[in-house]
Each structure stands twice: as structure tokens, then as C-alpha cells.
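Every protein chain of the complex appears in place save one, which is left out.
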Amino acid sequence: MGRLSVDLCGIEIDNPVIPASGTFGFGYEFAEIYDINCLGTFSFKGTTKDPRFGNPTPRIAECSSGMLNAVGLQNPGVEKVIEEELPKLKEVFHKPVMANISGFSVDDYVYTSEKLDKEEQVGWLEINISCPNVHGGGMSFGTDPEAAASVMKAVKEVTTKPVIAKLTPNVTDIVSMAKACVDAGADAISLINTMLGMRIDLKTRKPLLANTTGGLSGPAIFPVALRMVYQVAQAVDVPIIGMGGVSSAEDVLEMMMAGATAVQVGAANLVDPMACPKIIEALPEAMDRYGIETLKEI
Amino acid sequence: MGRLSVDLCGIEIDNPVIPASGTFGFGYEFAEIYDINCLGTFSFKGTTKDPRFGNPTPRIAECSSGMLNAVGLQNPGVEKVIEEELPKLKEVFHKPVMANISGFSVDDYVYTSEKLDKEEQVGWLEINISCPNVHGGGMSFGTDPEAAASVMKAVKEVTTKPVIAKLTPNVTDIVSMAKACVDAGADAISLINTMLGMRIDLKTRKPLLANTTGGLSGPAIFPVALRMVYQVAQAVDVPIIGMGGVSSAEDVLEMMMAGATAVQVGAANLVDPMACPKIIEALPEAMDRYGIETLKEI
Amino acid sequence: MQDLRLTIKENRQLTDKMWKMVLCHPDLAVQKPGQFINLKIDGYFLRRPISVCDYAPGEVTIIYAVVGKGTKVLSEMQIGETVQALTGLGNGYDISEAGEKPLLLGGGAGVPPMYLLAKQLRAEGKMVTVILGFNTKSEIYYDEEFYKIGCRVILATADGSLGAKGFVTDVMPEDYSYIYTCGPEPMLKAVYKKAETSGQFSFEERMGCGFGACMGCSCKTITGYKRICKDGPVLRKEEILWED
Partner (left out) sequence: MQDLRLTIKENRQLTDKMWKMVLCHPDLAVQKPGQFINLKIDGYFLRRPISVCDYAPGEVTIIYAVVGKGTKVLSEMQIGETVQALTGLGNGYDISEAGEKPLLLGGGAGVPPMYLLAKQLRAEGKMVTVILGFNTKSEIYYDEEFYKIGCRVILATADGSLGAKGFVTDVMPEDYSYIYTCGPEPMLKAVYKKAETSGQFSFEERMGCGFGACMGCSCKTITGYKRICKDGPVLRKEEILWED
């Protein structure tokens, strides 16, 4: 119950800093570098019903203050995640973890959520209805309020733990998406996923990514993320997890001032593996500078 | 008919580099610095039926690789633009100019477009249905295909010159917006306007902009702009003017490879007043580097 | 307006927040006191507008507050390093209306432009009174420089730790011919109310371009809309319209 602790859907976390899904694997790579128990929690690699290799390479392209990725939900499938990944995760991380779940149909989401809900270490289920890099799934649920609601409702029916809807920014009206999810039972909203972008190789005159388009992340998208967090915070009563380009303690505070209860850190982990512990360490001094006693007061 | 010339709706322009509306005034400030006749053309300050002061200040905030603005269409109104601005513009610029037009109703757009269509120096009418910084107007026409089509259709009925629809990126489906405009008669599409964003002042915990939100421009949005230009280019047959973070000759080539016929340069003009002439000067060498004989071939 | 790559000749801390930098370029020209330069800092998108404190052909002195990451980077730059700048921006003060006993009032970060102004007025043989206002003793800078050029200097600190306790408006003399001022908006407003002569007021606003293109820093005046960066930053008392 220190200065940094926040309550995320009834679970008190030591600080609001949460590595975002897809930038932190199942935690081991980072556990080799630092004790990842300093984190509030982390959201593990997006998990689907069936194993997926994802998209062909190249999957990565650089941009001004950001990057594009089109990984395409590479993961070993929920059975292997439970059998192989979670036991290993448990060895290095001793707090509730956030399970990130993707699917291509309502049944997919239900199947995977039901399984992961039963895992003791899973504290929250983050339902990704916003992946821009898979066809016929992911984002299509995230751009239509009714489709999003149908996923949230079905998942809530088979689960006991807090369910978080992860939203895409690639919509005209983020507020109606958030409201539809909350009305359908979502216990929290996390936003934003990446923005759909593209780069072209001047030498070949073809897209740099094998998938043609990819998701833009990094500081470039921070102002858009902040705006959406602010708009959604005005409109719903559930906790919001803000993300999109967060790279510093100041960014965390700004997100929280916009209305976020906790904050995810994505691309920053890839450029600096120590990004999260550095942010957590810098928070108390930044709070002092802006006269913030505890993060809960923001 | 040099290496750099392109055809924009039947008007041959010397090069595809066009300062974007709102970053170039009516040309005088820049004419003090360089001969603006080196430009392909430029799009003048967004003009409305009635004079507007725009939003309160602060109107500007900085971001990673970009900036937010919430000017709110400050302009002296179409009558004064015609009486006072265009005669002065004519003294410093001797090519067809692009008239940028905003409104708050279909009648507004019709009124302003009809007047500017009659001005000899106006070569194109760029209809801004995408300003994110005014309430009850601008962007609301740009997020609904039917509303956009109604504006384009009404403007086409009262005008003789090429009409360009300027689109906002703050939509779920940019392609359906572009198609609606083209079906309604638009002779070209320009995109993207700014992305709706926000920043908060950590000291006051309040939005940095008096208008709360503003439009994000600069290199940060280039990948999103490029993706939308590419998607629209696949779907419509009219010329596309690509914009969003273009800052270099390479960016111009990348936009054209994505499907743009010409390119607008916005925020770059504000940071470096010589940005456009520098880009034009750098184009031939960049084209050599990538084996491009003429821009028309891309 | 010029776009020049200036070489840093001096860069040192004056107080906790304020730094002084001297920048050189053979072609550098400043037309008037009260103008500003707009510095491009690596890694930051927008330029930083900073008012001119002193000028000699080919050399400009600025005094800047370290308020964020951009100005922090500026404060860490070394002598001999270069920085891109747009120079000669803004309308600046018109010294032709000063009369014989002009009164200059500078508050906090608004002190620097008073210096070149005072120097030029002194060169014309005017009796210059300068009131410098600060929050507290430790924030005071440049007071001696004004003495050295023959100004009558009055210091005021909000906490009374040095000079008179109070604001610049609490120590205004009876007899002056004209007012020139620069400082935070509440100070400008107080000076406006108390001024018994005409005067010129320099305003601050967040800017996009700094040279009149973007309409980012517009304000309303009695004589119409003005751009702080191009039609200002100096407004005449008669045209000021307070918006409250």
C-alpha cells in the first residue's frame, strides 16, 4: 500500500506499470535481466485457441518515434501455454499475471478464456479485440460495438476473474466501443492497441512488411492514446488501463491524469529492456516534482 | 514537363510539392523568405463563409516527432479573402493556387465554393471535411460517408474547377469515405488531415490546449498516412494527394509509391520555413538514387 | 528573418532556473530590442522561442529558463557546438516614443529584453529607470548589468528578501514619460492598470512556427486579430484587449 500502489479491479498492484502483451513474452527473457517481480503485473503474449506461427517476415519496420509490427499473434496455443509456459512463468514471477487472449470467433474467445480463467496465477483476462495484423479476426471485433459486446458477454459468462476489453484506436468513435464493452460486462478497458500503418521500401517500391500493413507503436502514438483514454474516462465508470507510447515516469503520470488507473508499456521494452524498472524507479521523484503524494489521488 | 512535373486533375504542375493548408497562410510570410513560385502550388488557409477568430490559446503543443494544433479555422471569411488576400497572393505567386474551404453546413460549403470557383487564380477547390478542431462542423462531415457525399455533390453542382475532398484519418474505414466522395463527384482525394490527439500539463493536471484536444501532425503520423493513401489508391481511380508528416524528398517518393499523384507538406513548413524548396531541390538526386527517371512513372 | 547555424560562445547558469547563452554568426542581425530567436533543439519537434537580451553585430545574448526537457538539452550544450536558429523574429520595441524618462518593468523571465532596450535608450541619452521584479533574492539576475549602463535600478521581490517587498507595480515612481514592460500576464495586467502614460507591452504565447504562418499564437486586440509571433510580441497599450 505504498505511494505507487493502485487497485485494478479489486486486485491491489504495487505500482501501475504493466508491460504490454506482445512485448514481454511470458516474462523469461526479461527475468534474465532483472527481477520482474518489481512490476505491477504484466500482460503475457497474446494467446489463441490454436497454435499460430503468425505472419511471414519481415514483421518489423522503423518509423519516426516508433515502429511497425505485423507479428500476427505468434503463440503456441492455449493448451501449450498452460502446460509449458505458465509453469515456467511461475518460477520467475510471483504475482497475479494478466492473460491476453485473442480469437477469430466468439467461440474461440470463450474457449481460451474459460481455460485461462481456471489458472491460479491469472489475475485478469485481457480480451484483445484489436489486433490489426490478423485477417478475419481480432480487429474486426474491435471496430463494431455489437460484435465487441457479443465477445465480452460470452467471455463473462464462462469466467470468474476480471475481464478487460483491449480496444483498437482504428475507429471513428472510441467511446461507443468502450461503452458497448462495459455494458456487456467488461470490468475494465485497456487502450490503445497499435495504429494501422505502413512503410514502403524505396528500393523495391514494395511494402517493407510482408503483411503490407502493421501496427504503429511508440511515442508517435502517445497523443492519440492520451486523447482516447481521456474520452473514454469521461464516459465509463470502470478502470482504464492506458497505453500507447508510454516511455517515462512522466508519461505514466500524464496517462493517469487523463483518467487511467494503470498504464501499460509496450514498444519501450523492446528498445530498452530495462524500460519498466527504470520507469518504476523514476516515479517517486517525478511525483514529488508535481506534488503528487500517492498515485491513487490522481 | 520536367522530371518532376505531374498532372493534377488536368493541370500540369512543375513538381508534386504542395504546402498544406493552414501551414502556409496566403503565401506572403514565405514569399519574404524565398520565391514561392518554385512550388507546384500551395493550398491556402482554410476559408469559411464568415470570419472566424478560431479557438482560444494555447493552440499549440509539442509531441514526439510532431505537434498538436487547435487553431480552429481562423480566417477573415470568404469575402475578405477575395477582396484582400487573393490580390496580395497574386503579387507573389503566379501559378494556379488551391483554395481550401471549410464549413458548418452544406450551404456554407456551397456558398464559399461558388465564390472561390469564380476567382481566376484558383486552380482547384480543396473541400476540408476533416477539421478536428471545430465543433459541429468540419470533421462531422468527414466521418459519415453520406454526409461527405452530400457536401461533395452540392459543391460540384455550383463549381467548374476540380474539386478535391480532404479526408480525416479519424475513421474506422477510410476507403468507404473516399469512395463516397468520388461517387458524389470528387475529382481527387487529399489525405490525411491531422489525427485527433491531446496532451496534459503535468503541473496543472489540465489539458495543454485550451480546446482540450487538437490535431496531431508531423512525422509521427506518416506511417498511418501512408497506409491510408495506399488503401485509398487501391480503391478509387481519381488522383490522390498524400500528406501527413512528409518532411523529405524520400517521404515524397514513398507517398507517391503508395499511390499519391502529388504530396502536401504541412508541419515541416512550421519548423523549417525552407522545407519545401529544400525538398524540391533534393528530389532529382533522390530519384537518381532509386532509379526513378520521372515522377510520373511511379 | 534569417535561418542560421549559430555557434555557442558562452553558456552558463545565472540562477537555479535561468541560463545565459551567447551565440555567434557573421551574418547575424537583430533589428530591435524585444525581438526573439527560435532555436531548433535536436530531438524536439518545435523550435524554442527565446527573447534577445543583448546584441552586437554577429553576436546575440539570450537568457533562457530551463523549464522542460528541450531547454535542459540546451543548457547542456558546450561552447563551440552549433544550434540552428531563426533570428530577427517579432516586431520588437519602438524606442522612438520613449520620451526623456522611460520606465522599464521586467518580471522574472521577462527581464532579458529590457536589457537591450535599456542600452539603446541610454545610447540616446535617456534617463532610464528599470524596475526588476523577482519572487525571491536567489532568483535575481542581471541587475548589475543595468547599473553598469547607467540605469536607475529598482528591485522588488515578492517575499521582500531583497529590495522592496512586493510587485513591480508597488515601486513605480511618480514621474516617467513612457512605459516598456515584459513579464508574466498578471504583471502586465497590473502595469496596464497602474500606468499613467502610454507604453509597449511584450506578451508570451505558445508558438508553432514563430514567423506568422500557423496562427498558433493569435490574440484579439482593439485593432483586430494579431499574431504574437509576427505582429507582436510587443503590443501598444492602446490596442491591448484583456480577455477575462
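Lettered A, B and C in written order, each chain numbered from 1.
The rule is short, and it goes like this: a residue touches a chain if its C-beta (ideal position, glycine included) is under 8 Å from a C-beta of that chain, and two chains touch if they have at least 3 such contacts.
What you see is a predicted model; the values in this text were computed from it and never measured.
Engineer: Counting contacts across the entire complex, name the shown chains the missing chain touches.
Structural biologist: A, C
Engineer: Of A:N15, A:S43, A:S65 or A:Q231, which residue touches the hidden chain?
Structural biologist: From the options A:N15, A:S43, A:S65 or A:Q231, the contact with the absent chain belongs to A:S65.
Engineer: So one chain is hidden, and I want to know which residue out of A:S5, A:Q74 or A:S140 touches that hidden chain in the complete assembly.
Structural biologist: A:Q74
Engineer: Please output the residues of subunit A touching the missing chain, sorted low to high.
Structural biologist: Touch with the absent chain occurs at residues 22-25, 29-30, 32-33, 45, 53-54, 56-67, 69, 71, 74, 218, 267, 269-274.
Engineer: Considering the whole complex, not just the chains shown, which residues of subunit C touch the missing one?
Structural biologist: So the residues of subunit C touching the missing chain come out as 42-43.
Going forward, only the chains that are shown with their structure count from here on.
Engineer: Which chain has its C-alpha centroid at the greatest distance from the C-alpha centroid of subunit A?
Structural biologist: C
Engineer: Which chain is in the middle, if each chain's centre is the mean of its C-alpha atoms?
Structural biologist: Per-chain C-alpha centroids compared to the overall one single out B.
Engineer: Would you mind pulling out the distance in Å between where the CA atoms of subunit A average out and where those of subunit C do?
Structural biologist: 47
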